[in-house]
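Quick one: structure below, then a few questions.
Heads up, one of the protein chains got dropped from this complex, but the rest are sitting where they should.
Chain nomenclature is as follows: A and B, assigned in order of appearance, with residue numbering initiated at 1 for each chain independently.
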Amino acid sequence: MSLVINGNAVAGPSDPRVSLLDHLRETLHLTGTKKGCNQGACGACTVLVDGERILSCLALAVQYDGRRITTIEGLDAVGDLHPLQAAFIEYDALQCGYCTPGQICSAIGMVAEAQRGVPSHVSTDLAAGVTLTRAEIQERMSGNLCRCGAHNGIIDAIRATMAAEIMA
Amino acid sequence: MSIVDTAKQAAQGLVQGAMTKLVPLAPDSWIPGGRPDPLIDRKHGLIGTPLSRRDGAVKVKGEARFAAEFRHEGMVYAALAHAAIPRGRITEIDSAAAEAAPGVVLVMTHRNAPRMNKPGVFGSSPTAVGSADLSILQDDRVHWNGQPIACVLAETQEQADHAASLLHFSYAAEPSTTSLDEAKANGIEQGVFMGQPLLNRIGDAEAALAAAPHVVDRRYRTPRHNHNAIEPHAATILWVDGELVIHDASQMVTAQAQTIGAVFDLEPGQVTLTSPYVGGGFGCKGLWDHQIIGAAAAKLAGRPVRMTLSREGVYRVVGGRTLTEQRVAIGASADGAFDTIIHSGLSIMTPHNNMPEPFILGTRPAYACPNITLQVEVARMNMLANTFMRAPGEAVGTFALESAIDELAVDLGLDPVALRIRNEPDKDPTSGLPFSSRHIVDAWRSGAERFGWAARGAPGERRDGEWQVGMGCATGTYPYYRMPGAQARITLIREGKAVRAKIEVAAAEMGMGTATTTAIVGAERLALSMDRIEVGYGDASIPGAIMAGGSQQTAAIGAAIIAAHNALVAELLKLAGNDSPLAGLSADDVGSEDGGLAKLDDPDRRESYASILARAQRDSITVTEAASPPLEQLHWSMHSHSAIFCEVRVNAVTGETRVSRILGSFDCGRILNPKTARSQFRGGIIMGLGLALMEETQFDERNGRVMNPSLAEYHIPVHLDVPEIDVIWTDNPDPHTPMGAHGIGEIGITGVAAAVANAIYNATGKRIRDLPITLDKLL
Partner (left out) sequence: MTPFRYLRAADVADAVKLGTDDGAAFLGGGTNIVDLMRETVARPDRLVDVTGLSDTITETADGGLLIGAAARNTAVAEHRAVRTRYPLLSRAILAGASAQIRNMATVGGNLLQRTRCTYFYDTDGSRCNKRAPGTGCDARDGFNRIHAVLGASDACVATHPSDMCVALAALDAVVHVNGPDGARTIAFDALHRLPGDRPDRDTMLAPGELITAIALPPLRFAANSAYRKVRDRASYAFALISVAAALEMDGDRIGDVRIAFGGVAHKPWRATRAEAVLRGGPATHAAYRAAAEAEFETARPLRDNAFKPELATRVLAAMLGDLAMGKLA
């Protein structure tokens, strides 16, 4: 089996127990994706699979044969940084930096979901299109914990960049 | 605690006690901070300018390397097994299956672990930072439910985890104390914190209470908490020619290296401990069993070891904040003047540590009052050693005190803001010391105006559909600390006609912005631009010892840089010699200006650093200097202050509480970097929201086991729980601290739980006195 990580085909693990997260971190040495809980409760390990955000700690790598996986190391940069990465610095959307790659990957996946029209728990009208209000972004980002308390900066950074085109 | 340790602590207490008596009497000018730091008057420099954090780019790119992200040739992975009883002995270990499991390199238990010294427990010496007064894997004893009792090394993490799950232990259980009632019945002692009893008595508080016309007398409870840094504790450990190398996540690199070195009979220079990035600390990133076990296993196996605690492992190995039961009684006259304050109660610790949750600390300087009794007592349980967690004492103590004040305000029919201002002290009511800088009344007034406090209604009056709306407020407080031992090393490196500077401090960067503020302060001090400053930190080989704790790191670094800068100026003047425009001047005559030194009262007499170095044919110059002894904190009463305002919405159907608005109005000296400071304040406030509404470590009183060792079951606030947090500050420099600054890392959490509880009362008319305020308490 093989995986396509940030555009490069790489071999999968021989041990089926290996999570996508551990495969990234320990075999491929792509340590930008973080392990916070290893049980699907914090979101630090969020990566994009074919553009959709998932938790790589709960993903057995063998299940992702042939899939395109994008990690924090593989985001489309404008110059050195993806615009959202730049906004995270500008809005001080991080402190310790440990949840940060997961927050950024999650936000990119979140915007794609919203553009596709996926409603959320706080959407008032399920049939209407999505408007990424502050509350909508907060709910959609709630799968990414932050303990330093950078929440305001994270939402501000997302609103300032990613959400602009789909906000009312 | 052993008798020896108790004696040591008593001796330290005596020394501190003597200092406490003498230092207040000394003239201001003898005291560090007696002359205001010249940087305080520099109004147009970098200080106060919002700057993005220096490590932002590497963190957003995922390039910052944390402890579990270092690799070494031949590295193996560790997994721990944990005891399942609270107290007793291990009688049998069945390790055959684990040893035979694929990939296993080592199964280490007390039976084959190398002999190690007991780590020095925190407070037993100036450098000891061990979490408990217990040896590790040296005998068959079990001291808490969850104690690590075996370590497996294997070629992969999956193999190590699997093998650890195959270990089986038999125990001979011994009587244990795991319930609060039992612990109390076993005996209650006076709590001692940092060598000093947690006890203050001024006047006769009980008699005054009996005589007071208006009284509140209430009990408040706060549960256990865990820090829950998102980075689990980890260390990558190897031995090189008999010396120990640890890539760690540490808030105290130097002391941690010394303590673990002593465990293995190593000299300080034989331990290399680095911690360039710390994925959240809040008090928990110190020395716990896992680094010692990892080092022992690496030694035994002869292989580098990656030791990463599982999330459950963090709860079993790393202590949190302990529970408290508090009484607050306030007696007041009809105009609101306090006659008496009693703040007392109990906290729980273990037989093997000494960390009462010092919940009276914030009450000591808080309010003018002629009769005060403050006391923390302790009882002991067989459990994992509790420890410092963000604002130990104040975070939960202000919940009780500031809730009680709100209750008194209701009783008196007074505005709680006015009631607090009414009792503003003109000197520290318990120590009698003058305040170095206290502008809390300004913070109250500006906060109330900005928040719209005047719109607050009567309890239960405001409603929006299902939601009951209320406002509350509370005071937060945290002391200014500066611990001894800090040093700074400054190196100027000549590059043509300019220099760049490297400033090194043995400090930790956990996201507070330390690397950035150190660069700001260094640039201002040296009169260089920010891009000419490099900051080194997170490495025990840097001279001095600085702890990222007690919100004191910035002050400690600031004082060390002052000292090192003074030494640098003296050294440069020596180098300058007789051909320099500075010839003949003494260090007192000159200061740094525009990339060089200049005579203070005649700035035309100047020479650039590069010129001085060039003439002396030097490529660089390095000075290392220790900070002055931190006597200022014995000479003045020094604190950060806040006024917290919040608005909550409580659902009348479900009892769910949502915090819709919150404002922190801070009085914390001069703010060095508004951008990172705002984040620190907000972060503390958010942890305070968790404390108020959802956080509790569930400790099963039947067997002392933590039952929610998971981020799914221990709730911390998620994005949707966090409103936009407004933060303002007075920005009044404290004339007696480096840069005029105070610590800001812990003040944010203080006062928040009371502000939320008081707002819930205003919304619903219900007074909740035990945390967390979950919805069932409001049904």
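Just so it is clear, a contact is a pair of C-beta atoms (placed from the backbone, for glycine too) under 8 Å apart; a residue touches a chain by one contact, two chains touch by 3 or more.
No experiment lies behind these values; they were computed from the predicted model shown.
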TODO: Identify the residue among B:182, B:243 or B:700 that touches the chain left out of the display.
DONE: B:700
Open item on the list: Out of A:3, A:28, A:55 or A:108, which residue would touch the omitted chain in the full complex?
Closed with: A:55
- [ ] Based on the whole complex, identify which of A:26, A:139 or A:156 touches the chain you can't see.
- [x] A:139
- [ ] Give the residue, chosen from B:20, B:117, B:708 or B:732, that touches the chain omitted from the document.
- [x] B:708
Open item on the list: List every residue of chain A that touches the chain not included in the displayed model.
Closed with: 15-17, 19, 38-40, 43, 46, 52-55, 58-60, 62-63, 106, 109-110, 113, 116-121, 123, 126-127, 138-140, 142-144
- [ ] Using the touch rule from the top, list residues of chain B that touch the missing partner.
- [x] 81-82, 84, 102, 145-146, 158, 161-162, 165, 466, 653-656, 658, 693-694, 698, 700, 702-703, 705, 707-708, 710, 712-713, 715, 717-721, 774-776, 779
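The rule we apply is simple: only the chains that are shown with their structure count from here on.
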TODO: Report the residues of chain B in contact with chain A in the complex, numbered from low to high.
DONE: 52-53, 55-66, 68-69, 71, 156-158, 162, 227-232, 277-282, 308, 310-311, 510-513, 675-676, 678-680, 682-687, 710-712, 716-720, 722, 724-725, 748
Open item on the list: Could you list, by residue number, the parts of chain A that touch chain B in their complex?
Closed with: 15, 17-18, 22, 25-26, 29-42, 44, 71-73, 80-81, 85-86, 88-90, 92, 94-101, 104, 122, 134-135, 137-139, 141-155
